[in-house]
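Moving on to chain A:
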Amino acid sequence: MKKKIGVYVCHCGNNIADYVDVEKVKEEIAKEDGVLITKTTMFACADSTQKEVVDDIKEHELDGLVIASCSPKLHLFTFRNVAERAGLNPYNYVQANIREQVSWAHSNDPKGATEKAIHIIKGALAKVKLSEALTPPKITATNVVLIVGAGIAGIRAAIELADMGTYVYIIENQHFVGGRTSQWNSLFETNESGEEVITRLFTELKKRENITLFTGTSINSTSGSVGNFEVKLKISPRLIKMDCVKTDDAEFDKKLQQAIDICPVEVPDDFNFNITKRKAIYKNFKSEFPKCPAIDDEACTKCGDCEQFCEAIDLHQKEEFIDIKVGAVLLATGFDPYEPPKGEYGYGEIDNVITLPQFKRLIELDENELIYKDKKIKSVAYIYCVGSRQVDGENKYCSRYCCTSAIHSSIQIQNKYEGITSYHFNRGIRTYGKQELLYKESSEKGDIYLQVDEENRASVLVENGKTIVKANDILTAGKEFEAEVDLVVLVTGMTPRAEKRTGEILKVPIGRDKFFNEIHLKLKPVETVIDGVFISGACQAPFNITEAVKLALSAASKANTLLNKGEIELEPTLAKINKGTCDWCDECTKACPYDAILKTDLDGKAVAEVIEAKCKGCGMCLPVCPVDAIELIGYSNAEMESIIDAMIA
Partner candidate 1 sequence: MTAEKRKTINVIKEKRTVNPEVQEKRKEYVKLKKLILKALESGEKTIPQIAEEINIPIGDVTFTLMSLRKYGDVETGEIDDMDEYYFYNLKKK
Partner candidate 2 sequence: MSQEKNQKQYDVLVIGGGIAGQESGLNLANSGYKVLIVEKDLSIGGKMIHLSKVFPTLDCAACITTPKVSECARNPNITILSNSEVLEIDKKGENEFDASIEKRPRYVIEDACTGCQECEEVCPIVVDDEYQWDLVGRKAVYIPFSIANPRVAAIDIENCILCGACEKVCSADAIDFTQEMEIVNITAKSVIVASGYNLFDPTQIERYGYGKFGNVITSMQMERQLVPTRPYNSVLRPKDGKMPDNIAYVLCTGSRDEVVGNPICSQVCCMYSTKQAQLIMGALPMADVTIYYLHIRAFGKGFEEFYQQAKGMGVEFVKGKIGRIAELENGNLKLRYEDIHEGVVKEAEHDLVVLSVGILANQLPRDLFKNNNLDLDKFSYVKQIDELSNPAKTSIDGVFVAGAASGPMDIPDSISSAGAASSETASYLRRSK
């Protein structure tokens, strides 16, 4: 039992002190048994306070420490470090959360909040009194990272990790790498084309010996945990033997082309967002990587016509599974463009209403004249915020990239084709930062900007065979404006991937916007609550390419730091079996998800034993024991019951 405990009650500026009477809390706590020092402090986390606590622990030889401040999710480690620096075991430190769960939650009731703070701290005191000094076990960690998604974020992270000395598996569920970036033509950040950037990066990727790429591959299942994940990968059949395909072999290319030509199956080409069709044998663009076409297994009728032309084709390929061992997983799975439901601004009903991604493909495909469905385009109306900033729909968020992307496309068609009039029906242009210059350039080129708001949106209708966009323009005091246009481009935003399985297998939490959720936007922007699982890029929120790459590189840095020492310190919260009481009934082994409990022999009696390296401290074995012979370190009956007592006392 600890007898010399120091308790510090944090004002947190006025975050706590405005609602909790910290002086009263201090007085009440000072009366408790075993409490030697009680102090209040403006910012417990400030370096000066940390120093003061260290000095106090040393001077008064404190044997327990309680800091009542914010959520332990923010500062548990900060204060455990404080304890450690003063020579106190970090597990003799307990944090009482009197901000998130007291002052903020009950800011409407200062008296109630003060009472609750006292109870919460008493609970923390009860815990610290019974706390044991613990040393965290270390596990070996594999310095290997699995990157899911070979779009720009994934490829960039792969190269960087490889250069920092980490082995990388990178998987892509498509048969080709490059993700969304490869689908874009000119990129607004630098005017390079997506294809160029991906080609450049893929060349770099191929140079690294410590990167293995699997295309057509997804995660089938995982087990294990940080440092040692075991992942089963599912490789779907490409139906063309990749190793048969030679580069710069004109003869071979000819044969492949013949095979493509003979293929009788035509399906919408999703690389071009379905504005064109492709065969069941396909590749996305000229320099697509890997440099080998693929056969769309779902679309292919297996007629076998192609096989006669090309020996590389193998319609009998089956899906394969391989097992890999990795220390961490980095998700860079990207986004799906918002797909408007039929009828939203005439989409799917009016012939010449398309989405921004479709428009971008169209610009890429139309070399000299902008033609859509055999009609030469002389005027374009852009309708912004389609699928973003929805008032009634689910997507409340702004998709961040689309204003700039639409404006950039508009500039691009001015430069590439002659005499096109552009109308931008926007809800406030969000060309933040240097992107503002594009907005300026487009306005100077004569693009017409009309602003609408949530209540008065633009509408698209057909009158006498002509497509008309109507709106009340805020910029001209709400005057009704009408434009007859050849093409309507719906500036669609980003949505989370429709493919949910990867996130579900890895149990990555999702946020209110349904994108993957990081732990903290500012403190831990690429970490998730699942240790060893990182996220980066557009799978966590809409981002443009530069931003996604920055996040990918951040995640690479964090993953490398986690694994490069070859070992990771774990929490020492492990299950412990009271072998005297144990009657070996097997219930605990059945409950344990990690196979961490074994049958062993104790002087002729069969008893259970915990394998420490496997135990993750979840405690699932605790309640199933019929004789109550298992305790979790830090959560023993004595501790739990004394906390329960203390909080109501």
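For the reader, a short list of remarks on this structure follows.
Convention: a contact is a pair of C-beta atoms (placed from the backbone, for glycine too) under 8 Å apart; a residue touches a chain by one contact, two chains touch by 3 or more; residues count from 1.
With respect to how the candidates were assembled, all candidates are chains of the complex that A comes from, given by their letters.
Computed from a predicted structure; not experimentally measured.
Candidate 2 is the one, among 1 or 2, that touches chain A in this complex. On chain A, the positions that touch candidate 2 within their shared complex are 11-15, 42-43, 45-48, 50, 70, 74-75, 78, 81, 85, 152, 156, 160, 163-165, 187, 189-190, 192, 197, 200-201, 388-389, 396-398, 400, 428-437, 440, 474-478, 512-513, 515, 520-523, 525-526, 540-542, 545-547, 549-551, 553-558, 560-561, 564.
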